[in-house]
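One structure below.
Note that one protein chain is taken out, while the other chains of the complex remain in position.
Going by the order they are written in, the chains are A and B; count residues from 1 in each one.
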Amino acid sequence: MKGRAFALIGLIAIAGCSHDRPVDPLGRHTVIWLYPIDVGTKTMTEKLVASFERENPDIHIDVRAVPGSQYQTKLKTLVAAGEAPDIFVCGDVFFPYLRPFLLDLTELAKRDAKEINLQDFYPAVQRAMIPGGHIYFMPQWFNVSLLYYNRRLFDAAREPYPTPDWSWTDYAAAAKRLTKDGIWGSTVTTGWWGEWLTLVHGAGGDLFDPKITHATLDTPAAVQGLTFYRDTIKEGFAPAPGMGPATGFASDKVAMDYGGHVGLWATYRQLPKLDWDIQPLPKGPSGRRGGEISLTALAISKATPEKEASWRFLKFMSSTESIRAHVDRGYVAIRRSVAAEHRDANLAPRNRKAVEIALDSAEPIPSSKDFVEIALDLVQPEIDRMLTENVSPAEAAKHAAEAADAFLKATDGAAK
Amino acid sequence: MKARLLPALAITFVGLLICLAPLLWMLSTSLKPFEEILKGGVSLIPSHPRVANYSEALHQFDFLRSFGNSVFVAVLTVLGTLASSIPAGYAFARLKARGSNWVFIGLLATLMLPGQITIIPVFRVFASLGMVDTYAPLILPAWLGTNAFAIFLLRQFFRTLPEETMEAARLDGASEGKILVRIAVPLAKPAVVTVAVFAFLASWNDLWGPLVYLHRQERMTLPVALVDFVGGAATVQGTPWNLVMAAAVVTVLPAVILFAVCQKSFVSGIANTGLK
Partner (left out) sequence: MSRAQARWCWLMIAPATIGLLLFTVGPMLTSLWLSFTDYDVVSTPKFVGLANYKYLLTADPSFWVSVKVTALYAIGSVPLGLFAALMVAMLLNLDVPFRGAFRTLYYLPTLLPATVSGVLWAWIFQPTDGALNQLLLKVGVHGPAWTQSPSWALPALILMSMWGFGGAMVIFLAGLQESPRALHEAAALDGATQWRRFWVVTWPALTPTVFFNLTMGLIGAMKAFDQAFAFGQSNGAGVGGPARSTLFYVLNLYTKAFEHFHMGLASAMAWLLFAVIGLVTFINFRLSKRWVYDEATG
């Protein structure tokens, strides 16, 4: 009896341990794609994969779905365990960390240059695609920081709409005038660097020096940016964290959103009452707008046994057909040719020119593999305290910079 | 009932209402339509009870599959815990061998250990065996007596058994193994039930293990699926708390049913062994 029990357990244990590369019953090349689940893009992704497999009957894409919030951790864990998927998402922010594990696509891109048509991408996108002269990923869409505004609320308050020539002063003044009767002029984005870093840039400062040797958050320019950020709450035209409408700009009770995210366009479009449009960010005292650009792209693992098949899928996912599908799903077109087709011209936002202006002045994220950790774990808590506990921006900046420096020093010399 | 007990009864009842209010709130939220959630308000009775919340929640994040995964892992874990803890508990209680005491002390010390202290090396081992993203790291340890609490509980219980019964069996020529299986275990039903329930709950509710070892959506267990659901289910108008609560109710249901069924044995098991 005992023996049989053990055998049964053994079988079950083995069943739970399937780990070799899957062998496709139809003998196709199998490409494993680690995919972050997003309820909104599920259908689009399924359609694209189906379309690709129809056009390439010798390849099968094994889509392995992972909950979005766990994606980075899981990806790193798999890489660490020597089980990297063939294809994975590699946005700008995590690129510095993942770089050693990525297949250099420069030669392949040169070989298939005509098919890819690099010039079709916006210049800013092209620049972001070729860090250090090499191509490591192919993008599907991008986010650029924009100023979102609610036309209905502006009309109701008889305020002129924002223009591309706005300065911080214009922005703050309008926001103050719009804050009344339960409406907020603007909203403060916390939890990631989307707003505060933009404002720091706008004032002429930065989180790091160009060589990323030490933090520069405590320079007067950076502090000026942080002060403006804090003042949006202090001057009363943005709610303190947690005290505003739970859905922010989407609640139709907030007149502007500073920075925002292109990924929310589809969300906003689902709200028929929300009448919104965009402009590039206002210029800071230094003349810079300070917005960021970040790409959502796919990269190939260096260790993949299916280089060619993976590359074909990457080309497909950045092809015109795929970009069109992305536009239909609600993303902004990353290829100029698709943008010119105006597929979604009758949908908000109307002012697409704002995207181009924003792209011209957008700044890429610092290319350090510690950026995310420093920004979220070391700087963000000081920013929280600045916003909620009356800590002065100069003090918050000092603590954040000190922590960042200590961290850089402690991790210096580690395998980069 | 003595009249003087009335105030005590009243207080107890009120206390219970306060204590269970969040659970009732959870249940009530799970049946509300989304519009009612948006409107706010604290009514316990949903205006239009909407059972469809449950099917919606279950489909949105593959909950049924997570449920099945949790059952699979929990059942195998409980079996493993019983298989390894019962003999160990008996041995520590009634048998002597050189050095066995050290093992017992070592096991007790693990109760003080945060699981996180060993996770990294253990993770490396499982990674090198290619067992990441499988259920092996979650199930295997249970079969190797890692549930020190269970062993401890069973040992305490086995100590209360009368020695004469064992002696008599030994004189009859029975081996220790036979004594364990034929005599000790049948007498230990309350303790075994307690251990089984605790082990089931620990596995069912475990977040840390699945969080670290499982990657693919299809393999997730309920606690991770729930946390991910909350993190990723935000819609246009905000988090669909009604769906989240429906998912939470489903997550909790098996534990509640199990407890309701076993509670007598369970409580007497705790009472008899948890004290000394």
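By our rule, a contact is a pair of C-beta atoms (placed from the backbone, for glycine too) under 8 Å apart; a residue touches a chain by one contact, two chains touch by 3 or more.
Everything numeric in this text was worked out from a predicted model, so none of it was measured.
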Contacting the left-out chain in the complete assembly, out of A:Gly40, A:Pro131, A:Pro164 or A:Pro241: A:Pro241
Of A:Thr30, A:Thr45 or A:Gln72, the residue in touch with the unshown chain: A:Gln72
Subunit B residues touching the omitted chain (full complex): 1, 5, 8-9, 11-12, 15-16, 19-20, 22-23, 25-26, 29, 37-38, 40-42, 83-85, 87-88, 90-92, 95-98, 100, 103, 106-107, 110-122, 124-125, 141, 143-146, 151, 170, 175-177, 180, 201, 204-208, 211-212, 222-223, 226-227, 230-231, 238-239, 241, 244-245, 248, 251-252, 255-256, 259-260, 263, 267, 270-272, 274-276
Subunit A residues touching the omitted chain (full complex): 69, 72-73, 76-77, 79-80, 100-101, 190-191, 240-246, 373, 376-378, 380-382, 384-385, 388-389, 399, 403, 406-407, 409-411, 414-415
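One rule holds for everything that comes next: only the chains that are shown with their structure count from here on.
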Separation of subunit A from subunit B, taking each centre as the mean of its C-alpha atoms, in whole Å: 39
Subunit B to subunit A touching residues, read off their complex: 60, 76, 80, 83, 127-128, 130-136, 139-140, 143, 211, 215-218, 220, 224-225, 228, 231-233, 235-239
Sites on subunit A touched by subunit B in the complex: 5, 9, 12-13, 16-19, 37-39, 64-70, 74, 77-78, 80-83, 246-247, 250, 267-268, 270-271
